[in-house]
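The structure appears right after this line, and notes come after that.
With one protein chain withheld, the remaining protein chains of the complex are depicted in position.
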Amino acid sequence: DFMAALNEVKPAYGVETDELENRLTYGLISYGPKFDHLRESIRLFIQQVRTSERTPLLSVLLEGGSGAGKTALASKAAIESEFPFVKLLSPENMVGYSELSKCNILNKAFDDASKSPLSVIVLDNIERLMEYVNIGPRFSNLVLQTILVLVKKNPPKGKKLLIIGTTSSASVLDQMEITSAFNVTLNVPTLGPEEIRSVLTELNAFENGDIDRVVNALANTELGIKKLLLVTEMARQEGAKYISYKRFLECLHDSGI
Amino acid sequence: DFMAALNEVKPAYGVETDELENRLTYGLISYGPKFDHLRESIRLFIQQVRTSERTPLLSVLLEGGSGAGKTALASKAAIESEFPFVKLLSPENMVGYSELSKCNILNKAFDDASKSPLSVIVLDNIERLMEYVNIGPRFSNLVLQTILVLVKKNPPKGKKLLIIGTTSSASVLDQMEITSAFNVTLNVPTLGPEEIRSVLTELNAFENGDIDRVVNALANTELGIKKLLLVTEMARQEGAKYISYKRFLECLHDSGI
Amino acid sequence: DFMAALNEVKPAYGVETDELENRLTYGLISYGPKFDHLRESIRLFIQQVRTSERTPLLSVLLEGGSGAGKTALASKAAIESEFPFVKLLSPENMVGYSELSKCNILNKAFDDASKSPLSVIVLDNIERLMEYVNIGPRFSNLVLQTILVLVKKNPPKGKKLLIIGTTSSASVLDQMEITSAFNVTLNVPTLGPEEIRSVLTELNAFENGDIDRVVNALANTELGIKKLLLVTEMARQEGAKYISYKRFLECLHDSGI
Amino acid sequence: DFMAALNEVKPAYGVETDELENRLTYGLISYGPKFDHLRESIRLFIQQVRTSERTPLLSVLLEGGSGAGKTALASKAAIESEFPFVKLLSPENMVGYSELSKCNILNKAFDDASKSPLSVIVLDNIERLMEYVNIGPRFSNLVLQTILVLVKKNPPKGKKLLIIGTTSSASVLDQMEITSAFNVTLNVPTLGPEEIRSVLTELNAFENGDIDRVVNALANTELGIKKLLLVTEMARQEGAKYISYKRFLECLHDSGI
Amino acid sequence: DFMAALNEVKPAYGVETDELENRLTYGLISYGPKFDHLRESIRLFIQQVRTSERTPLLSVLLEGGSGAGKTALASKAAIESEFPFVKLLSPENMVGYSELSKCNILNKAFDDASKSPLSVIVLDNIERLMEYVNIGPRFSNLVLQTILVLVKKNPPKGKKLLIIGTTSSASVLDQMEITSAFNVTLNVPTLGPEEIRSVLTELNAFENGDIDRVVNALANTELGIKKLLLVTEMARQEGAKYISYKRFLECLHDSGI
Partner (left out) sequence: DFMAALNEVKPAYGVETDELENRLTYGLISYGPKFDHLRESIRLFIQQVRTSERTPLLSVLLEGGSGAGKTALASKAAIESEFPFVKLLSPENMVGYSELSKCNILNKAFDDASKSPLSVIVLDNIERLMEYVNIGPRFSNLVLQTILVLVKKNPPKGKKLLIIGTTSSASVLDQMEITSAFNVTLNVPTLGPEEIRSVLTELNAFENGDIDRVVNALANTELGIKKLLLVTEMARQEGAKYISYKRFLECLHDSGI
């Protein structure tokens, strides 16, 4: 029966969970309603794949600025799905591979998924998987075509598949018609003033008045949660209990903001 | 004699029928006169190949927006022809293949067809077969040239062949002179208001008043039947008997409309 | 002596005649003075190669719109020459071949010809032999260079060679200096009103009054003889003795006119 | 324990120190506050990697004009870190290597680093590692993609890594999104008038009055410390105790200033 | 001694004479002073190489329109030099060869020449040797570089070499700096009215009055001697003793003039 099948498949792929958890060094800090809505949407898609007879395939693209938390969100969703087959396809595991090797890995993963009743595949950092660079522009058309086809290819009868892609180059993926190959696109936002305040409060690294000053100083910048966490850590190196406002701005500047 | 020949060839290719039926997950819902006319035209072409002495070769290109139902239509026609040789050539079965392998597969299929008295070959998603991307633009010229030649190559004396191509990039195929290599081009339309109403009524997923609201909201969008069916399914996930109008629009939005 | 040599060579290449006749499914229907003049010019060139001491090599390019009848004309000329060596070099026999293989086939054919006292080589569809596409544009420079050299290369002393090329991309061949590498260029015309009338009368498919209406409707289109014949056949499928005018226009429209 | 681990790893990589010291032929001459601030920033980053629990990875890009002293600074930092794994990745050790070999070397170094509790990797002259030339422009996309991924790839749990990159083509690296892949970017300045005075005074090669004249003559040029040291040496060849002002300017001119 | 050396080398390369004579099907018809001056210049260069101590290498480029007689002139010069080593390097002998094979053939020929006291090498149709096409433009850079170097490479001490190149794409060769790599460039002219008259008179194919009419009709065209000879031959096919003026113009027109 179904549960038996689940158990049968699970052990073979259990390793993936480590890989996925490795992308969650800072966990997920809730920064407000936008984040909560995102999480709920993803939860519904997982449920649709699990339960709807008429949804053999669902593909969701998470797009957003650099460091917005896309990989962390996708990884968390994959873990929480508790599907028997879970696979993270990331450029970090394909460094220096030929285009063909990459395609084979992608193809193999989708093939493996087609043997499990329920599967999640995370296609992390799609522009990097395709070796995209905007000079030229250049990219691996072999990988691109592979993705374009695999993302739309129904699993065999009775099997179900959820694909979660991530990208910080949505406009490039638009042009390549990858975006339209996905059924759904969700934006992972950079942080607004109130969201920055939530995170910094949670981190407890500033004196209260200083949080206001930081939030004001960052009023018009595009800041992802990843950089906010790193800069706070850098500023901490001076040893005092609370971070000085001036040191924080210096670190921000060195970080290119 | 002829029927004997038919029977002789049939078993070897019977598998294709499964592949073709796999493209018809939602069946064909008649959405109105345009659809019926399309079906009739295709039926006539099948008949011409079967009966006309002077038509050894006929090639028909189905072009239309993404998800308009081109592959489903072509697959259904191939099944209904009941020709002894029926072959679906689809990028989904050539993921990661080299240009040369693809050409060999195409060439082999046409060669096989040339041994059957009556054949249908479906060239599905021609732009993808050619690995086309509009950045550059780039594509496999080897596959393109192969298609340009095969689509115009007469079968040997006494054999007959119907070619059905599909594409959602008609303007690209025009430029490459593929369109003009086909004898006939038929447009597979996206859905207009009355057509959307027909489909939604058939699906019985909305309360009557809501169908009107949905149809109005979609008045000026280009919507293919495939997306309409998926979005309806997504909206259904909330569990109520009928889909709420608001939820439906939300799902549409996530789907990029 | 000469006749002995002829007989010696002939058997080995007799097969080519089948290939050539295969290009003449509809035979040659005389559509008027332009066609007759074309035939006469080609006849004179064959005679010059056969008889002139000072013409070891003559090359003739037939250029004209798609379906104008270039291949049929070249094939007929090759058959009627009755030269001992006759060879059709066509992209249809080189599907999926590498550039190098194509060059080797071309080179081999010219080499074989150089052993026969009198030879005709048909270079059919030169733009396709070169794998030309106007996006880029891209083409096989290896094949192009091979053609540029072979078309101007004298056969050895005492041997004679007629080359007949065909193309529907004369302007491309101009740019590549292929046109100027040929000694002579002849235009194969699309059909004017009177010529269409001649063909349709010959086919006996319309009631008399309808021929006038068809000719008028086609007054300003570029129509090759091949498409005219196919569309007539398509329109015939309705079973009546004569084709209805309306059905004919419909078929024309599906055929892209 | 930790110190034991350090000692265990150290011997295997001791050779690198020679390579690094080889980049410091002229040592580091302090030319003023900008230089001191640079040194202090780098020192803090080393400390952060050594001590912060939440900083498994830190990447610093040193960018500045040709000969500004980037390689010398990075080499000195790597030596002073006293981390058990220290690796200099420089184009000088990869002359004529294929793109793939370079990627393998990079990948191997990061892999080796991932086995050491604390590591420094210097990516020297990144534009040269990528074989960049601004005609085209051309570069190795394979190396670029490798760098883009490796620079952001966390070491395994419990390991820590400091990456120091150098480049004199910051704007190119910006375009390729390498700059934004680094956590921090620091500018290594060319020398202003007071800084030139400091260096020349330290070198004791001019009579006092002449230093003023040199500083004035160089008021509006972009001059790196490397060229200043070489030109001084060239001018010295005439044998007198102090360099003549005129000879110095001549040498500057031959050096392209 | 010298004559012994000559005799020693001669036999091995005697074959080339046939190849060269093969390029002179129509011989050389003197069409006036321009032609005589050309012949004299070439004669002087041959003499300079034979006698001057200080001229180990001399390179002459013959450039002119298509069919102007460049190959015929170069071949005649090579034969008349009576140098012990004479080599014709022509694209006709390298059809379908790889770039590398071509380079090896060129290199081998120059190497062989370097063993003979006196050598002539004809580089025929340089743009074709380089596989040049003006779409792109594309060409073999390997062959180009090989030619650029070989044309300027001194033979070893005591050996002497005359290089005669031909091209009908002088402006292309200018751009590639091939022209400037040659020591001398001579123009081979197309025919002016008086020159056409000389040739036609010599051929004795027209009645006297008709020659005037032909010369007038050709007043403003660029016509090479090769085409003039061919068209005359084509026009002769009608069988009369003299060519009719009208037929001649028709043939000219088919020949693209």
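Order of writing sets the labels: A, B, C, D and E. Residues in every chain begin at 1.
Here, a contact is a pair of C-beta atoms (placed from the backbone, for glycine too) under 8 Å apart; a residue touches a chain by one contact, two chains touch by 3 or more.
Keep in mind that what you see is a predicted model, and the values were worked out from it rather than measured.
Visitor: Can you pull out the displayed chains that the omitted chain is in contact with?
Guide: Spelled out, the missing chain touches these shown chains: D, E.
Visitor: Which candidate, D:Glu16, D:Glu131, D:Glu177 or D:Glu195, sits in contact with the chain we can't see?
Guide: Among D:Glu16, D:Glu131, D:Glu177 or D:Glu195, only D:Glu131 touches the chain that is not shown.
Visitor: Among E:Thr17, E:Thr55 or E:Ser198, exactly one should touch the missing chain; which is it?
Guide: The missing chain is touched by E:Thr55.
Visitor: So one chain is hidden, and I want to know which residue out of E:Ile135, E:Leu148 or E:Ala217 touches that hidden chain in the complete assembly.
Guide: Checking the options E:Ile135, E:Leu148 or E:Ala217, the one contacting the hidden chain is E:Leu148.
Visitor: Tell me where the left-out chain touches subunit E, residue by residue.
Guide: Within subunit E, the residues that touch the unshown chain are 41, 44, 47-48, 51-52, 54-56, 100, 103-104, 106-107, 137, 139, 141-142, 144-146, 148-150, 153-154, 156-157, 175-177, 179-180, 183-186.
Visitor: List every residue of subunit D that touches the chain not included in the displayed model.
Guide: Touching the missing chain: residues 22, 25-26, 66, 91-92, 95-96, 128, 131, 133-135, 138, 229-230, 233-234, 236-237, 254-256.
Criterion: only the chains that are shown with their structure count from here on.
Visitor: What whole-Å value do you get for the distance between subunit B and subunit E if each is reduced to the mean of its CA atoms?
Guide: 58
Visitor: Enumerate the residues of subunit B that touch no fewer than two other chains.
Guide: There are none in subunit B.
Visitor: If each chain is a node and each touching pair an edge, is that a line, ring, star, complete or other?
Guide: Basically the chains just string along in a line.
Visitor: Each pair of chains that touch: what are they?
Guide: Applying the touch rule to all chain pairs gives A-B, A-D, B-C, C-E.
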